[in-house]
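Down below is the structure, laid out as structure tokens.
A single protein chain has been omitted from the complex, and every remaining protein chain is retained in its original position.
And then chain A:
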Amino acid sequence: MTTGATTTTGMKLSVSGLNSYYGPAHILFDVGLEVGAGEVVALLGRNGAGKSTTFRSIVGLVAERRGRILFEGEDVSALPTHEIVRRGLGYVPEDRRIFTELTVEENFLVGRQPPRAGAPTWTPEKLYALFPNLGEMRSRLGGRMSGGEQQMLTIGRTLMGNPSLVLLDEPSEGLAPKIVEQMADAILAMKREGLSIVLSEQNLHFARLISDRAYIIEKGRIRFSGSMAELEANPEVRDAYLAV
């Protein structure tokens, strides 16, 4: 695409032609997506559609991948994971993967990176304000926390790296309705700080609370891209590709 260069300028993250494999299995087919500065974009899709694989591919955790991944205008697809992350591209995995033997404070310490120009700077105190539950259990072991608390911890841990964009993999998965609301508030607060956010979700419910735009992925291919309003106006797309 010859117009690619011009349309991607100014984009925070621009992925194009992404193909990923697990061993012999081809999982992603020419996936492309773009995220503007300060935007919240939803990546929607059913179980096994390829959402997590997309995120893992962007941060270099999938060994076999091809495609262009521009972050702040630079191609990061050849970099090792830790260098991609150090440029300010934060990643929150779906299975949370908190360090169960470490306390809340120590989990934050692992994520800590130097402040970054053009990205909000986070401290443990600021995170305790964002997630008040965590403030009450600073020296509790990660393994002794509820699912919701662990989800907050894993997000806070990534924020400690002062990213300018975060990939949030199913942040509402398995949470009680009340916690889901808290989570939505927290993500909106992150957005107000100026963070760009991509979140993956299986259904619209949570995404519609916070997102500006959405992509729908199915069987490893992007099937829809548009604003939330456009998606709302297209019930047949929703029904075809999303869980109810």
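In this section, a contact is a pair of C-beta atoms (placed from the backbone, for glycine too) under 8 Å apart; a residue touches a chain by one contact, two chains touch by 3 or more; residues count from 1.
The rule is short, and it goes like this: contacts and distances are computed from a predicted model.
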| item | value |
| --- | --- |
| From "Putative transketolase N-terminal section", "Glycolate oxidase", "ABC transporter permease" or "Tryptophan synthase alpha chain", the hidden chain's UniProt protein name | "ABC transporter permease" |
| Touch with the omitted chain, as defined above, among A:G50, A:P93, A:G148 or A:P171 | A:P93 |
| Contacting the left-out chain in the complete assembly, out of A:G45, A:G148, A:G161 or A:G220 | A:G161 |
| Sole contact to the chain not displayed, among A:R66, A:R112 or A:R138 | A:R112 |
| Residue among A:L61, A:M137 or A:A184 that touches the chain left out of view | A:L61 |
| Footprint left on chain A by the chain that the document does not show | 21-24, 59, 61, 63-64, 80-83, 85-86, 91, 93, 97, 99-102, 106-107, 109-113, 157-158, 161 |
